[in-house]
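Excluded from the complex is one protein chain; the other protein chains are retained at their positions.
Per-chain residue numbering starts at 1, and chain names A, B and C are given in the order in which the chains are listed.
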């Protein structure tokens, strides 16, 4: 196999793992944000009731 | 529909816990099992639910809408433990049990939201079960009785961790169940607030069983 | 550079998670943009420099492999500092930081392992040799995974943070010992014929893209780290709110 194959393979691997990380962080944030909104919709609030910072 | 028990006796290890217990309950009736600690109330209930083998005697459901081989199949059993997973939300827990139990022929259980409303905890069913307080957990375990229909409810100290308001609520649930033609058997120290119930008094330790030794 | 200012604030006047969240909301788009620019420059440089005459095209793997390996170690250092913060100063953000860093560190270590293996195949003719350096990175990877598993196994986050802080510090103290013993084990067994990774000293030509890529990766790490910390703070906030909700429902039930 040519060396170019290994080079592209390693860049693809690095890229996909990074994308995976970014995706994980993003999905996690969206999920948490939605849960927080649902809780607030159900009338549960923090006592300091600052909601903007959650974004 | 009648639940008939004849000459039941049970042992634990070498001890004969109770002997020759017979009773008959018709649909719409409740039986309250009373007695001091260690008199075998829990054992009797577990024998009825089919979780312990009876040493002798039988318990049968007669004239049921659907003939059952083991009495346990027609029963809900509410034991000391709640049988709910702490990691899952209340919704997930109840939906699982509703699906897994399936309805006994003759009637149908209510859906999960309605069951949670009936135990007075609507609005927090989206929380993980482990987040609830002991009393709330107990009440959610009671909601489990409602999601699938079983003609016979077997209740072991159902209101042990509950306050007065929740006890009244639970008595209402049991009365509604009896009103639908169901049967309830409860072991308890506290008065359940049910009217017109039969009572069974357990006397306690019945002696040492005859053994082969 | 927004990096130093963040670090200063993080340790001085940022005891409050809410303040931290507000700061993250301002900082992260800039950080992400900067990361993106640096990656563009770094990748351009990486593919325009000529190949090494000995290693050929494969030298380009170095531009992702070395930064990933560097991050694998730096991330552990960040975690060790956070663990100190948890145990010594009891800073509430420190345990969030340690917990958020673990998966990111594991991922970069994985990248280092994969690219190292892809580099090794054309160089050594096999995917994996139990070379001292590779093996140490693999041990580090296992330690990261263990940390993640520990964090997941306990449901009380503050208690989990304290326990894993102890584990992180024990691991941190152990890393030099592990590295040393793996090297010793390696020289004991290794036949001399195997080509070592270091090869000839790196010339300035390779150094430039390598440096840019290393900075880009580091910034990527910090971007992801603060975003993951934000997620973790939100997660804990949700847990608190849920407990509140359960208690509030109890009070209403009593009143009814």
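The rule is short, and it goes like this: contacts are C-beta pairs under 8 Å (C-beta built on N, C-alpha and C of every residue); 3 or more make two chains touch, one makes a residue touch a chain.
Criterion: contacts and distances are computed from a predicted model.
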Per UniProt, the name of the complex member that is left out, chosen from "Cation:proton antiporter", "NADH-quinone oxidoreductase subunit K", "Heme exporter protein B" or "Branched-chain amino acid ABC transporter permease": "Heme exporter protein B"
Touch partners, limited to displayed chains, of the chain removed from view: B, C
Identified contact with the non-displayed chain, of C:73, C:148, C:169 or C:211: C:148
Interface residues of chain B (partner: the chain not displayed): 12, 49-52, 72-73, 75, 77, 79-88, 92, 95-97, 99-102
Interface with the undisplayed chain - residues on chain C: 117, 126-130, 135, 138-139, 142, 145-146, 148-149, 152-155, 182, 185-186, 188-190
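The working rule: only the chains that are shown with their structure count from here on.
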Chain centroid nearest the full-protein CA centroid: A
Dominant chain pairing [most C-beta pairs in contact]: A-C
Centre-of-Cα separation between chain C and chain B, whole angstrom: 53
Touching two or more other chains - residues of chain A: 42
Where chain B touches two or more other chains, by residue: 123
Residue ranges of chain C in contact with chain A within the complex: 18, 21-22, 25, 56-58, 60-61, 64-65, 68, 103-104, 107-108, 110-111, 114-115, 118-119, 121-122, 220, 224, 227-228, 230-231, 234-235, 237-238, 240-242, 244-245, 248
Complex contacts: residues of chain B adjacent to chain C: 86-87, 120-121, 123-124, 127-128, 130-133, 135-136, 163, 165-166
Chain C contact footprint on chain A (complex, rising order): 1, 3-4, 6-7, 9-11, 13-14, 17-18, 20-22, 24-25, 28-29, 32-33, 35-36, 39, 42, 44-46, 48, 50, 53-55
